[in-house]
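Missing here: one protein chain of the complex. Every other protein chain is in place.
Chain lettering (A and B) follows the sequence in which the chains are written, and residue indices restart at 1 in each chain.
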Amino acid sequence: MAESLTLEELPQTALDDTAPSGKKRRFLWARNTKAVTGLFILGFFVLIAIIGQWIAPYDPDARNKDAILQPPSWEHWMGTTHLGQDIASQVILGTRPVLLIAFVAGILATFIGVVIGITAGYVGGLGDESLSALSNVFLVIPQLPLIIIIAGQLPSAGGLTVAVVIAITGWAWGARVLRAQTLSLRKRDFVEAARANGEKTWRIVLAEILPNLTAMIAAGFVGTVAFAVLSQITLSFIGITPSDEWNWGTILYWAQAQLALQRHAWWWFTFPGLCIALVGISLTLINFGIDEFVNPRLRSTGLNARMLRKRKIRPRIGFTPVVYEAKEDRS
Amino acid sequence: MRFFLRRGIFYLITFWAAMTINFFIPRIMPGDPVSAMLARNQGKISPDAIEALKALFGLDENMSLWQQYTTYWSLLLHGNLGMSFTNREPVVDILARSLPWTIGLVGIATIISFTVGTLAGTAIGWRRGTRADILLPISTFFSSVPYFWLALIIISIFSVNLGWFPSNGSYDRSMVPNWSWEFVGSVIYYGTLPALTIIITSISGWILGMRNMMVTVSSDDYVTVAQAKGLSERKVMFGYASRNAILPQLSSFALSLGFIVGGTLVMETVFSYQGIGYHLLTATSNKDYPLMQGCFLVITVAVLLANICADFAYGVLDPRTRQEG
């Protein structure tokens, strides 16, 4: 989450003149290779999540005595478990719950964060003080242990429950960032003008403030989804969620419980882990894209490093490069 | 001093809130798992302990919620966190035994990771647009994987395949814990892989965060002024750019501590490292509620204390926070 922090540190640049508009905006998005790559990877997993049940080669629960602990092969391209179950099928069918829970948790947490953050930033005064204190408290209390003790005391920790628990513990970061931004927006001329005109509060918030927070809300949402993926998989890995519902964490749980390490069954935990990493990377990339979009200082100079080296240009602060390229005479 | 006072009050409130959440969780959960466990343990633990547990978990029907709450606090402040179901010994004893391990492991690994990561981020951010940017995708990968998964991979490489380090435990079981070089050496030997896991996963966050802040700070006017003054590169980089970039890095250190600790707890299980996390997770799967609550409490307090340290460092490093009024 460290990379998104810059959003908070630079509330001014986020809004100032530098953000291009209209056509150029869209053009920049398309040029933003990080965001595009991220969206592409995420799109791939979303597709798997949707069509998983039709493309999985085997029943993930089906045991096969003849193919126990097989390394990856043409028949089982991610290998098999100690019961001869096909890991690829487990990974494919495990995609949907992972993404579903993560997105539900992300949406819920973002919603709570937006409501609390904007309210705190907009009303100010005592309301702000108490709401900020609340979100700061939730920020400081370690989330994962909190999730574990809540989920651990629930009679059953099925999918939706987990999503709700993650959302309840994970909204605070977004709220904090949004509060700071709302606070600075509230002092802007256009909001002041709307207030002076006697616009209704909800209209000001919806029409003047929310649109200016879009990038931050998006970044917060993406960050929360990433957090939810990790939390949820962790919960499954430590066996809090039912171990017969396939998701990537459950696969890892069985791998650990059945001593995959000691049996040298590296494929058992490697592939689900790589999927987690890929989803995480895609979300990080999307957030990089949003960051660069919001904070143009982070954007690369647009010319690749090789080209610069060829022209002997080394961009740096305080020592402007000199290349004698200009035509000597004007006429 | 106002800054430190404000922060002090904030941490008191946070401590109170965390303890109160801890108080309410078992009370608002559907069903009554704790009394079931209590009934099963009847006769195995002392009646005194049963009483304390009833008070902690709100099973005493004769008490009002407020009475339960005050009793809860009085027990907490007396250091009575109840009796563990599985270990049949006071939770406090278990915690006292395992806390040093977790704090030692997480503390040392995090400090190494933060220091090295911040230095690397300083260098990368200062020379942006050069080859160093290749590091970015690598660190993105490591920040996207769960700690415990990386622990599995690290064990499989360095322990199972190469056999360089032990795959579980926190010291050689044939030794008796003492302060001899031999024992400390064994602790370091056993702790290398867990520490390596923490460092590998968290260092990328510090690198990225510091790099971004360096890029941002480098375009601030005072850095240009420092260059205009003809100061040495080292002085501009450390005294001006990185000296300012470290401030948000410190706040993000405070914010992500909870996250790191959370990840480490699960990782401890993979290494069977006998810290708080290991106990929290075994307690969770054994439905040992008193131990679970105790672990949560201790983790929260530890994170709060670490936050206070980070805040204090921030206050010392940023003169603006010390401003009166």
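Keep this in mind: contacts are C-beta pairs under 8 Å (C-beta built on N, C-alpha and C of every residue); 3 or more make two chains touch, one makes a residue touch a chain.
Going forward, contacts and distances are computed from a predicted model.
Its UniProt record calls the unshown chain "Dipeptide/oligopeptide/nickel ABC transporter ATP-binding protein", which is the correct pick from "Dipeptide/oligopeptide/nickel ABC transporter ATP-binding protein", "Decaprenylphospho-beta-D-erythro-pentofuranosid-2-ulose 2-reductase", "Small integral membrane protein" or "histidine kinase".
Among A:Gly43, A:Pro71 or A:Pro321, only A:Pro321 touches the chain that is left out of the view.
By the touch rule set out above, chain A reaches the unshown chain at residues 301-303, 307-308, 311, 313, 315-328, 330. Counting over the whole complex, chain B has residues 129, 219-222, 224-233, 235, 239-240, 243-244, 247, 317-320, 323 touching the chain that is not drawn.
Heads up, the rule we're going with is that only the chains that are shown with their structure count from here on.
Centre to centre, using the average C-alpha position, chain A and chain B are separated by 22 Å. Residues of chain A touching chain B in their complex: 1-3, 5-6, 9-10, 133, 136-137, 139-146, 148-150, 152-155, 173, 226, 230, 233-234, 237-240, 252, 255-256, 260-262, 264, 266, 269-270, 273, 276-281, 283-285, 291, 295, 297-298, 300-301, 305, 308, 314-319.
Those residues of chain B lying in contact with chain A across their complex are 10-11, 13-14, 17-18, 21-22, 25-26, 29-31, 33, 127-131, 133, 140-141, 143-146, 148-150, 152-153, 155-156, 160, 167, 205-206, 208-209, 212-213, 215-216, 218-219, 223-224, 226-228, 236, 248, 251-252, 254-259, 261-263, 265-266, 269-270, 280-281, 284-285, 287, 289, 292-293, 295-296, 299-300, 303-304, 307.
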